[in-house]
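Below: one structure, written as structure tokens.
For this view, one protein chain was removed and the others were kept in their places.
In this document, chain identifiers A, B and C correspond to the written order of the chains, with residue numbering beginning at 1 in each.
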Amino acid sequence: MDFSFNEDQLLIADTADAFLTSASNSAQVRAAMSTELGYEPALWQQTTQELAWQLTHIPESEGGLGLGYVELCILFEKMGKHLCCSPFFSTVALSLNSLLLVAANDCAKSAIAAIAEQGERFALAYSGGGRLVGLDSITALYHDSDSYNGVCLTGDYHYVIDGHTASSFIVAAKNASNGQLGLFLVPKEKVDVAWTATMDQTRKLARVSIREAEVPASNILSCDSTTKGTFENVLNLACIALAAEQLGVAEQCLSQTVDYISERKQFGRAVGSFQAMKHKAADMMNRAEAARSAVYYAACIADEFLGGQPLGAELSEAASIAKAYCCDAAFFNAGMALQMYGGVGFTWEYDVHLYFKRAKAAQLTFGDSAYHRERIAQLVLEQIA
Amino acid sequence: MDFSFNEDQLLIADTADAFLTSASNSAQVRAAMSTELGYEPALWQQTTQELAWQLTHIPESEGGLGLGYVELCILFEKMGKHLCCSPFFSTVALSLNSLLLVAANDCAKSAIAAIAEQGERFALAYSGGGRLVGLDSITALYHDSDSYNGVCLTGDYHYVIDGHTASSFIVAAKNASNGQLGLFLVPKEKVDVAWTATMDQTRKLARVSIREAEVPASNILSCDSTTKGTFENVLNLACIALAAEQLGVAEQCLSQTVDYISERKQFGRAVGSFQAMKHKAADMMNRAEAARSAVYYAACIADEFLGGQPLGAELSEAASIAKAYCCDAAFFNAGMALQMYGGVGFTWEYDVHLYFKRAKAAQLTFGDSAYHRERIAQLVLEQIA
Amino acid sequence: MRLGFTQEDERFREQVSDWLADNLVGEFAKLKFRGGPGDEHMFFAERAAWEKQMASGGWIGIGWPEAYGGKACSLEQQVIFHEEYARAGGPGRVGHIGEGLTGPTLIAFGSEQQQRRFLPKILSGEELWCQGYSEPSAGSDLANIASKAAFYEDEGVWKINGQKVWTSLAHESDWCFVLARTDPASKGSRGLGFFLLELDQPGVEIRPITQLTGTSEFNEVFLDDAVCQADCLVGEAGQGWAVAMGLLGFERGVSTLGQQMLFQNELSEVIKIAKQNGAAEDPVIRQRIGDAHMGLKIMRYNSMRTLSANPGDGTLDRAALSYKLYWSSWHRNLGNLAMDVLGPDAELVEQQPYDLTRLQSLFLFTRSDTIYGGTNQIQRNIIAERALGLPKETRGKD
Partner (left out) sequence: MRLGFTQEDERFREQVSDWLADNLVGEFAKLKFRGGPGDEHMFFAERAAWEKQMASGGWIGIGWPEAYGGKACSLEQQVIFHEEYARAGGPGRVGHIGEGLTGPTLIAFGSEQQQRRFLPKILSGEELWCQGYSEPSAGSDLANIASKAAFYEDEGVWKINGQKVWTSLAHESDWCFVLARTDPASKGSRGLGFFLLELDQPGVEIRPITQLTGTSEFNEVFLDDAVCQADCLVGEAGQGWAVAMGLLGFERGVSTLGQQMLFQNELSEVIKIAKQNGAAEDPVIRQRIGDAHMGLKIMRYNSMRTLSANPGDGTLDRAALSYKLYWSSWHRNLGNLAMDVLGPDAELVEQQPYDLTRLQSLFLFTRSDTIYGGTNQIQRNIIAERALGLPKETRGKD
């Protein structure tokens, strides 16, 4: 058992942090978030071409670096820390994971290559809107086509992360007659997309509409009894990546707040010398530390899962634990930061609100913490006789 | 609108407090709680004969003082504050209230007189045991007797407050054929009782067993379509009385803790000068104050209800609010007290644990706070279109 | 103890609600439920006109003594007024600082001349006020005022230099009351003056502060030789702290029940959404709805108790001291509940690029509730020291 970063992982963390410190500073984040596009194309170019971050956990056989989910989570953590505005999450955590899990499929292989080599931006569309989560939220329908070899697909998709700037879509839909889930590759030409502006401006959402789209058989990623499980595991993996981002948020809120309260004076003392402040900071640290443990354990389990190892069976549990804990920790820490900054934290000028909004958005993405706690309870209640 | 005590009420509060300060001090509480009986007969004698507290809200027409539920709650608050060990709660908050709500009944009238004049001890038995609350917890059954004018009743009752020392019982049972609720008066001769020792020693519980008991028609308190509502209102009134006790607990935990941390020194300072301690004490005070508002509002509503006024319709809501809030406040404050006393609070010698145990017991009596919050939510969701 | 109001009070209630029903129409109709916290930047001109409308109905200063132009309404009637105002959706008042703070301060501490000069204009809705206490270095440590006021004998005026912050409505107000140091060598609460400062002058620059909502309700006010006439000092030079603190005593909680009416509107909106989108069937959300309702009810009971018990003589009242902490925490939780009830829809703004929905504004703006007017930390200190008698916080050595 060795539950600490090795030298290579430490190097990845330092490099990513250094890069984002200069490429995703407050001014750059604010510039990117205020556009509809939502990211800086030059940054995307750098991360996918120069740094080739999207290759991280693609197997070497598919042209990737063959590293693991731990390494990927290191990147997500740093992106969260720097609030990096980028379609990296939608492309890698959602779409690439979907493709890797159906990798035997030729269609998936070429899509993986498009991401790996051209840095193409993908989005995953599944939810029909509302409070339902995951599989339950899918309302889009497909049916086998009479006129060609393939399916015909219709649906409205909400909350599609970076949907309005993706060039290709992985979409989920249910068979109109038997309800079986299918995952399909759809180029942007066949969909209508509209940006839906959000409270958290650092991550963009879109609405995607598909009307009687012809999806040829060659674009079917998965459409059998395994698809449901695949889709659920995609969301599990995405939850872990999101949790990693939120670890970065939690940690950054802590360190910025500690800096601020060490400087800010009231009553002739640094406010950080007041016990009420110190104890709050201690609580923030405890949450950040626990979040770190939860994320990296889940990332290790993701590697076990991707490698077909027995511990991979823990994926759902580890993902729910990481998602629920880290999102709550980030929101707690961001809320505390707002409180401890006092008035200035409430201004647009300081960055605290950006973290706070991001943290709330993350809580509401892929099911809130109550959802995941219930999911954990279900697993536990089944386990214990 | 005048939501403050009048002169008479202030006098009742002061008198009760002074009496219990000398009649229910720590040594006296510990002496009473360590017996199976659970109370000091001389104290019972004093409260029912000299002070005649049980007369408080009995109408003058029935030989009572004709005061209100507010006055009664003042007494319960002080009894909670002093952890008074007494069958007053079972006799007055549960049994007398049941009798008053069916007062037209002759059987009830004579039972009221027995309480009023002889200070007889009554207990209410209804729950068949387990986590179900109120009406849902009743498992005892009755059926009309073929051989005499009355019903025949069988049931096992759990958690009967002061059941082992009561001389009469009011018992709830459901009609074996149609499920309709009935309330019956049963003398102790017809039941088997056994003390069930409890973690909170300051309030005793018993198990009561009734096997094919003959209940003559003259002992039927209520047995028609109104009985269910009556029974629910008895529990509502009992919840308010319990909440009043817990207000006393919450307040006493606060004031004792403030005294202790003002005295106790560490690091060359009174520990009460540390912000962490001060802020906890402030949180305790806020809860005690809110608890006070909740109790006395509910007590006013109880008076409106007992007087047949329109605001009486708020009884369920006000009772659930008082029950949930005050029990949680008392438990919070008692837990804080334990923490703030440090090691000594953990000893048998100090009284903190007595309050802590009493508060936990109260939380679990008449439905826990989650139960009452759900009940409130139901009411609210019905109200708002 | 007695719930409910007298028949006379109920007639007064009717009078208020009738007037509001008759007047909150036409050009004013669109102001309904607008201009509250988080929305204070909206419809300013219209709300200023509404202030005059209120004045014409005689509804400003209803709690002031009759000798000063007020109606000397009882506490109950003031409560009723605020309740009915909120129920009718009366807009956020732009005159509330003048009515609630400046007026009572001048009545208690002002000269007869100051009273004659300023009180009528407040009652007529013609002059609007803002408050200038906080400074960048005087937040929680309010007495740490750095602004300086110097008296120029020759010109017969005070000149004030410094910076005020978190001044709401400054850009729309005519006057501001300002705490500034009259004794430059003093520290803390000694050596301060309480000034009435006209805002429309070269020495005053007002810059809006953009909040996390993207809107502006607060301002920075820069004072660069801002001129204040000699007779605009309230009380003596050096006694400003006593005046400022006296002012805090005037808030007797009559507006709290009105505030709670607004909270009820917000909670009802959240519950309606929950019923629409299915959240109301989620047992965890139901717990939170039950809790929110319970919390608001108890807030009301707390206020009723405070109003009944507090004779306004500065007596410490525990329920009153805990009110700020109580409502601000409750309101913050409501903001959070609103988002969680909405689920993923919570993220979608009203209109791009960044017009927030009412509930988003609530969610974000309630984060300031636990900061302004004394942070939760300061509130707990005050409670521990004043109500519970625990030892004072040790101060730094500066």
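The rule we apply is simple: a residue touches a chain if its C-beta (ideal position, glycine included) is under 8 Å from a C-beta of that chain, and two chains touch if they have at least 3 such contacts.
If you're wondering where the values come from, they're calculated on a predicted model, not measured in any experiment.
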Among shown chains, those touching the left-out chain: A, B, C
Residue among A:281, A:306 or A:344 touching the omitted chain: A:281
Which residue of B:5, B:19, B:142 or B:159 touches the chain not shown here: B:159
Contacting the left-out chain in the complete assembly, out of A:12, A:55 or A:70: A:70
Among C:4, C:57, C:283 or C:389, the residue in touch with the chain that has been omitted: C:283
For chain B, the residues touching the chain missing from this view: 34, 36, 127, 129-131, 158-159, 195-201, 205, 265-269, 271, 273-274, 276-277, 335, 338-339, 342-343, 345-349, 352-353, 356-357, 360-361, 363-365, 368, 370, 374
Residue numbers in chain C that touch the chain omitted from display: 283-284, 287, 394
Residues belonging to chain A that touch the chain removed from view: 1-6, 9, 70, 254, 258, 261-262, 269-270, 272-273, 275, 277-279, 281-283, 285-286, 288-290, 292-294, 296-297, 299-301, 304, 311, 317, 320-321, 324-325, 370, 372-378, 380-381, 384-385
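Criterion: only the chains that are shown with their structure count from here on.
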Geometric centre: closest chain by C-alpha means: C
Chain A-chain C separation of Cα centroids, rounded to whole Å: 41
Euclidean distance of C-alpha centroids - chain A vs chain B, Å: 52
Where chain C touches two or more other chains at once, by residue number: 377, 380, 393
Two or more partner chains touched - positions in chain B: 275, 279
